[in-house]
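Here we show just some of the chains, and they stay where they sit in the whole.
Note that the chains take the letters A and B in the order they are written out, and that residue 1 is the start of every chain.
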Amino acid sequence: AQSSVTIYGLFNVAVMKSNSGTANITQLVPGAAGNIWEMRQFGTSRLGFRGNEDLGGGMSAQFTMEHRFNPDDGAQNNASSFWSGRSFVQLTQAGVGSIYLGRDYTPIFWVQLKTDPFGNDGLAQSGSAATYAGYTTPASPAALGGARAPNSIGFVSASFGGFVGRATVALSEGTQTGRIMGLAGEYTAGPLYAGVGYETVKDGVADGLGLVNVGVSYDFGVAKVMGYYGRSQTRTAGTTRGENTNHVWALGGTAKVGPGLAKAMYYKIDPRFANNTRQKLGLGYDYLLSKRTNLYVEAAFGKEDARTNKNAYGFGVKHTF
Amino acid sequence: AQSSVTIYGLFNVAVMKSNSGTANITQLVPGAAGNIWEMRQFGTSRLGFRGNEDLGGGMSAQFTMEHRFNPDDGAQNNASSFWSGRSFVQLTQAGVGSIYLGRDYTPIFWVQLKTDPFGNDGLAQSGSAATYAGYTTPASPAALGGARAPNSIGFVSASFGGFVGRATVALSEGTQTGRIMGLAGEYTAGPLYAGVGYETVKDGVADGLGLVNVGVSYDFGVAKVMGYYGRSQTRTAGTTRGENTNHVWALGGTAKVGPGLAKAMYYKIDPRFANNTRQKLGLGYDYLLSKRTNLYVEAAFGKEDARTNKNAYGFGVKHTF
């Protein structure tokens, strides 16, 4: 039961420029002004602490606390949550699974992450903001939401013949919040990954909102191909349950090209009513200096009904420790 | 004089429920709503860094900086002070004692802590908020107060035949603050602990407020018994010095039962004037997975003149690293 704390983290800093188009190409890095060179992070930089304790009999305890920050100015990324990345304590029984308590990703996130060639990094990513099709995990306070939920009690199974199950309940806290229930099943066999996720809100405030998503990837060796589909229930004030049913499709892949990795992604979101179909093409190339450090270039092209085309490009460095 | 930094910390997360009673059973975890299951921390989770440097001749230097956070959402616990737990630098002469400068607990805290069977953790604790009998260490800014004082110059003696003395002056800073003077004497001999503490405020703003406390514990082997008495001077706006003299009694203990530790505590506060006597009974059981990790259940029952009974229960996990 000796203490052992591991420090880990990531710096991801880029210089980018975009035109002044109005199409929403989530995740163009938020706040980027048009037509000037700016320094932005292309993935949330982080500093984390984690530990493991062997409790005997196949049982163990873990903790993870992960801070997110903006390396360009040194500010914490989420003003409401210093440890906004992850903050949980976990008990694990080998061959069965883990139960965790705290703040972490909800199950649908993992299905989305593993079929996004950019891994939710950079301006070329599809990213959970788009591939959740307008649905956002509720949270308290609101600023803590997104792909994670505070107040979570979660279970992640061990791998049973390549199958892993996930289940989470995120408890309410006061009235501005949502009790979330989430499920996911993931299957990995050699080059194949397939996952399906489900999340719904039940707390009398945002009942019925949620997301179903499906993701598949296959690694052909020279290239890895990824497909994703999501169907969300969202709502604007005063509307009925499930009035907005949005669909999103994404297709992407990565390929080893020369000394690095080429990446491409395309998605299309088709909300139910409005004339607001949105498309984005993202391209990128990572030049690997080591397993931990790479230089990259990225470009993104967005199109949206009734808006002008938006494009952006940038280059940067990603360093993991 | 080689640098050596130790990382330490604690996760303490629980799920709890309380009824809608109105009695104040400090420390029912603040903000807990009635009649719903909520995730709360039962002791402030923390991440700390500390180091020691041997200066030769029995002299050494230490530092401690201890961050407190809420693991359920990843937010820092005290919005005004990231290192709200402890933040001091210290010089130690072996056989004499230590002088520290910075933010730390005042002497009365240690007498209270060592005679609280719950160690100021969880909803069943008596805790300094109750056992200070309404007195709160002033601080600048106010949000930094409680059991600690910023701007402290403190001395902790070495052990002289089991006796340890403590003395602190916490300097004022502007007008909204209080210069605190605190003293404590602690005696430990085998199974016996006895402590007495004193704190008073002298800055022309809150003069005469303070606390005297006495605590005793005795470890009989199968069980440890603890007794505590505190007498505070508090004041509400417009009243004369010492108008409110509050008394608090607490009795508690811990016992090894099966694979864990049972805990119980009872306190009664009797403020001088108003019809507002308050009582609380706290019960708990720790199931030890290791020296560093345990599961627990706790329950608390509160009664207060002119208010309805309040009770609460919860279970959780505590993991130290």
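Note that contacts are C-beta pairs under 8 Å (C-beta built on N, C-alpha and C of every residue); 3 or more make two chains touch, one makes a residue touch a chain.
This structure is a prediction, so every number in the text was calculated from the model and none was measured.
Of 3 total copies in the complete assembly of this structure file, 2 are presented in place.
Convention: only the chains that are shown with their structure count from here on.
Mean C-alpha positions place chain A and chain B at a centre distance of 40 Å. Interface of chain B with chain A (complex): residues 7-9, 11, 13, 15, 31, 33, 36-39, 47, 69, 71-76, 82, 289-293, 316-317, 319-321. Against chain B, in their complex, chain A makes its touches with residues 1, 3, 5, 7, 49, 51, 53, 55-56, 59, 61, 63, 65, 80-89, 91, 101-103, 139-140, 144, 150-153, 171-174.
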